[in-house]
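Below is one structure, written out as structure tokens; the observations come after it.
The complex is shown incomplete by one protein chain, all other protein chains being positioned as in the whole.
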């Protein structure tokens, strides 16, 4: 096969598999999304005892069909990619691999096929397929705000974790084995259940002093749930503001103009366009 | 009956049934609201075993009375409406129909009369009846903020849903049947109960590794509860800001200037103060 | 007794009982606060079975002592007040009365003495006694923000209540008696427990469709918990801004200057003091 022909095939494959601009590429992606969802549903239903008893063979046949299809797709992605190594170690490359391994693994390790549900993460491609640019943009604002909050939330969670370990140990000493606080790790688990206001109720304090300490922990948890919320709110507001604008009035230096503004709303001076090169500082 | 007379009857019926400007229309609406609330109370009480045993016939008589009254009202609404089709497929038209169907259905399907509680949604008319314009305005600001948040919250919930499916499958593999994680769908249900910090406690992890994973899920849920809150807070603040400003640029007629703006950010023309009488367009 | 003498006694009593400016008035208030706290502790401890068995007579003696002291205080408040009727129907007047009635009532209705804990609300006077002006100010900002949020939160809670009634009825039809959903009111109670993310777990869905509906309700509750938070955040930010300032720059009309500002931070023009009468518009 001459080099040129192979290259053209690779390029066509690439446009079908990786892109969604051509009708063929679009059809491929839509079929793929449907297959992914179907395979997650099949894995979920297989775990239900009554279904598995009746349809075990159907489920297994479907599972292997999906896996073989996804394996072919994975190999084609590597083949058609210009930089295969880069694809393999990209976020989606790793997800694509993890989405086929469990079926092969299930030949050796029983039950590992249930890990196939990791395939749901492949659905993240949905945004690209349907050109949901608005959703992608909003998602970027969100993830930007979350990244900006990361340091503060790490500090916050670090302090909460220390508190939870100390309270867990205290409850272990106060309540003891007979109330279900059978060890410090279990007590720490209880403290996390409590401070996050989940409150399963599988372990609960029964001594007055334990209930008092639990009350303090709950009120603390109730109060500090505000902290991550406050952090994210502030960062989201910042991210939104940043998103809409970075221009400064050349006359009065006011910042934070809406994207659509032509003139400074403080002094009436003409603003530079976001894209125009600076220099045409017109006056009123 | 001459056409004119019929038209006048229709118009009068319309003003009584649909409007609340005339004394008759107002009286009609007040009686209707009382009937709706009474019928919801009757349906609720009928479901209590001890009451039903003693007063079954009273309940059934009341239920049919309400239903027949509401049916007559529904038919009159269609009759008096200028565009009946438009009413039938409007939000309130559908609610009005759904509010009478269950009683007739209960002749064939046992227990369907309990769906009558959908009648509570008819109470949404209360705002119009009592001219609670302030409540309506606030409701509009709220729903505007929620609509503006919708894209971000959809992205957020989509990612949460993927996470919940994967964690559910992991817990199913880790904890297994004997802890109550009998299938992947049940485990996903547990993951939702946990990540939303509801924490029923009907299913709880018992293995150390399961408790560790549950702890991670709870802390994640605790952290990301901040995200929708932050989204809505920011949008509400935006919606409020928009809401408070009603000034229009006298030059280019642009609306929606921030309260702090002195100049139109579109054409640079000086804006009137919110409080100043129009006419003194001073210069800097 | 001559009129003048009685008036002087009344005035002195008033300054002791109602005010905290004189040493005697201050001492009176401090003693009162201690008595209130002691009486709440006594009522609480009396309810513990083991304590009541051993010390019933002590508890009863203390309770009657407190009640007689508070009754005398209440009568003196009425006597020394310039406008007794106004005191009696004031917030604190009603609380003061409610704080003594249950003991007398307990002669006729068993167990009513536990309602004495309403006395804790008398502690609200603590702010006045210790001149916690900063706390009072912050409390006013808070309650101002909450009042401003009231309309929005009422609209929000109204819609949530309708949703909860409909979901409760649906769960009653879906799950039925054997899962604990014994009547519509009980199912509505469950829906409230779920939507508020409390999640006691005394009633939990067991059918797949019930669990699916519960999941939807939980995710909704998780999403809409953001709404009141957003409302209060925005109103608090507004209340804070209002609180710190209402001055406008006479030159460039910029608002929102910090309380401590002497000059407009936008154009450098001298601001009027908050307290000074307008007129001395000095220049730079």
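Assorted remarks:
Here the chain labels run A, B and C in written order, and each chain numbers its own residues starting at 1.
The rule we apply is simple: a residue touches a chain if its C-beta (ideal position, glycine included) is under 8 Å from a C-beta of that chain, and two chains touch if they have at least 3 such contacts.
Keep in mind that this is a model prediction, so the values were computed, not measured.
For the options C:13, C:35, C:88 or C:237, the residue in contact with the chain missing from this view is C:237. Residue in contact with the omitted chain (choice from A:13, A:45, A:69 or A:234): A:234. Listed here are the chain A residues that touch the chain not shown: 151-152, 154-156, 162, 165-166, 168-170, 172-173, 177, 182-185, 188, 194, 197-201, 204, 208, 211-212, 214-215, 218-219, 221-223, 225-227, 229-231, 233-234, 237-238, 252-256. Residues 40, 43-45, 47-49, 111-112, 114-115, 117-118, 120-121, 123-124, 134-135, 138-139, 141-142, 145-146, 153, 157, 185-186, 188-189, 192-193, 195-202, 225, 228-233, 235-237, 240, 257-258, 260-270, 284 of chain C touch the missing chain (whole complex, contact as defined above). For chain B, the list of residues touching the undisplayed chain reads 197-201, 229, 233.
Criterion: only the chains that are shown with their structure count from here on.
Think of the whole protein's Cα atoms as having one middle point; the chain whose own Cα middle lies nearest to it is B.
Averaged C-alpha coordinates put the centre of chain B at 29 Å from the centre of chain C. Shared interface positions of chain C, defined as residues touching 2 or more other chains, are 197-201, 229, 233, 252.
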